[in-house]
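Only one structure is covered here, and it is reproduced in the block below.
Shown here: the complex without one of its protein chains, the others still in place.
This part shows chain A:
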């Protein structure tokens, strides 16, 4: 998985496959989240082609870290396998999801 962060809009644009092997990369996302308070953060997952249970767990971890700082996270643009796994695990009830 790779991500580009736009500090102005608070948007993380994620691309590739997001799996357990991406722990080190995701630490960078957590660091960016920890740098601000009371923000509206977007995870643009439209460029993700695959996510596994560990990737979902890291999304939850990011949500909890954001919540401690008064920030919120919403998901944008899930497609294909990512959209399917979000529905199977009912993640669409845990995160606001934009088309």
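By our rule, a contact is a pair of C-beta atoms (placed from the backbone, for glycine too) under 8 Å apart; a residue touches a chain by one contact, two chains touch by 3 or more; residues count from 1.
The criterion applied here is as follows: contacts and distances are computed from a predicted model.
The unshown chain of the complex is recorded in UniProt as "Histidine kinase/HSP90-like ATPase domain-containing protein", chosen from "Histidine kinase/HSP90-like ATPase domain-containing protein", "Sugar ABC transporter permease", "Molecular chaperone IbpA, HSP20 family" or "RagB/SusD family nutrient uptake outer membrane protein". The set of chain A residues touching the chain not shown comprises 17, 19-21, 23-24, 26-27, 30, 50, 52-54, 56-58, 60-61, 63-65, 80-81, 84-85, 88-90, 93-94.
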